[in-house]
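Every protein chain except one is present and positioned as in the full complex.
Lettered A, B and C in written order, each chain numbered from 1.
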Amino acid sequence: MVRTSGHSRQDILTVAETLIDARAYELDSFGHVNHAVHLNYFEQARFEALARCGFTYDELARRGWAIHVVRVEVDYLSEVLLGDRLRIRTWTEGFRRTSTIFLQEARRDPREGEADSTPVARARVVAVWIGKSGRPRRVPEEILEGFGNLEAPET
Amino acid sequence: MVRTSGHSRQDILTVAETLIDARAYELDSFGHVNHAVHLNYFEQARFEALARCGFTYDELARRGWAIHVVRVEVDYLSEVLLGDRLRIRTWTEGFRRTSTIFLQEARRDPREGEADSTPVARARVVAVWIGKSGRPRRVPEEILEGFGNLEAPET
Amino acid sequence: MVRTSGHSRQDILTVAETLIDARAYELDSFGHVNHAVHLNYFEQARFEALARCGFTYDELARRGWAIHVVRVEVDYLSEVLLGDRLRIRTWTEGFRRTSTIFLQEARRDPREGEADSTPVARARVVAVWIGKSGRPRRVPEEILEGFGNLEAPET
Partner (left out) sequence: MVRTSGHSRQDILTVAETLIDARAYELDSFGHVNHAVHLNYFEQARFEALARCGFTYDELARRGWAIHVVRVEVDYLSEVLLGDRLRIRTWTEGFRRTSTIFLQEARRDPREGEADSTPVARARVVAVWIGKSGRPRRVPEEILEGFGNLEAPET
């Protein structure tokens, strides 16, 4: 079973969309979601995207593998406040032999009185697959195939 | 508007029930949700319970008030793993002049193959209302009334 | 080697004292260290106390063991702000067959213009030792002996 985070099945519009609701303890002393927390959200969305390709976190742990982030680039476009609901889409820019380049966009749903959703952050994340030996290993077939079928979202 | 966290309206069974899904970045190096994270979950659930009484976090911030936790007691009954969905119920043991004693119970939904939900943690939290001056102040009427109408859940 | 956190050897006054400096990202939207973060601090202090008994976190991981917190009680006595330095002392109330009852006290160093340190939080934490099988196991000898030699601090 693919478990998803904080939402029922019918909420999911595309294969790699994740819903995240900002929680009270994720605010910093400026009263908004801290920029580091967005990396947590994006990580959660990547795990859900991998699970959609049939590669769950449990399976990863069972095999003794890991995924190491080696580079992130994030543009922050708009504040996220308590109660905001985010939709994060995850797709790929491409693959190298042992790494995957993820592209991600977080939009927040309209607040009361707003007509449209607002993009809040965009990320490019390079992650290396680590085998049981602790060394980089080939990107799994499931991932190459699963993500190969994903379309980049129109924005 | 009462904003809720990670769930649609119809999911809510009682006035003070909150849904929380465990996220990947909330696991510790033992692979389960860390015991400190449960305090974050319970805090989120208290903010949602207050919002149900008509007293939102935004309203709290607007008035320059705060709520300081002065004592917690938590019993941890069962591990929470990635993908588990928790339902947290929040009610009150009672009130003192400037403080509220919250009781909370988190249960996780059945995993695949399980028939019933499982209690994972129970908390008793004493919190003091702090006014704009930085001093303790009376518990707001909305809270006294709102929580007065809540029943303790049968367990 | 016993690694310690954020301080040089000569700072350590008793065998189980840990220094913790509050960091910017540990503040919540009320501008003080969130109550859940204190559980993180106390956990860090317990790991350092265990290491002083010759039982490091690395050794724990090497054996495939874990320590599960099953109950916490914390009294919060005073706010902690950015830049405050805490000294956490860790000792034991006693042992059961598979569990250890830790007592902990965090005091913050005097701020500019203050003469004395201030107690900020006190905790009682019951933790169970989990063996490789995932089942509770006897408290290790090193711990029984190491903590047996610790005096409760005079307060």
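In this section, a contact is a pair of C-beta atoms (placed from the backbone, for glycine too) under 8 Å apart; a residue touches a chain by one contact, two chains touch by 3 or more.
As the structure is a computational prediction, the values presented were derived from the model and not from experiment.
Asks: Among A:Arg71, A:Arg97 or A:Arg135, which residue is in contact with the omitted chain in the full complex?
Replies: If we include the chain that is not displayed, A:Arg71 is the one touching it.
Asks: Counting contacts across the full complex, list the positions on subunit C that touch the omitted chain.
Replies: On the side of subunit C, residues 1, 3-8, 11, 19-21, 23-25, 31, 40, 43-44, 47, 57-58, 61, 82-83, 112 touch the unshown chain.
Asks: What subunit A residues would touch the chain not displayed?
Replies: 29-30, 34-37, 39-40, 43, 61, 66, 68-76, 79
Asks: Touching the missing chain, which residues of subunit B?
Replies: Its contact residues with the unshown chain are 24-25, 27-29, 31, 34, 36, 82.
By definition in this document, only the chains that are shown with their structure count from here on.
Asks: How many Å are there between the centre of subunit B and the centre of subunit C, using C-alpha atoms for each centre?
Replies: One centre to the other, that is 26 Å.
Asks: Indicate the residues of subunit A shared as contacts by at least two other chains.
Replies: Residue numbers touching two or more other chains: 24-25, 31, 82.
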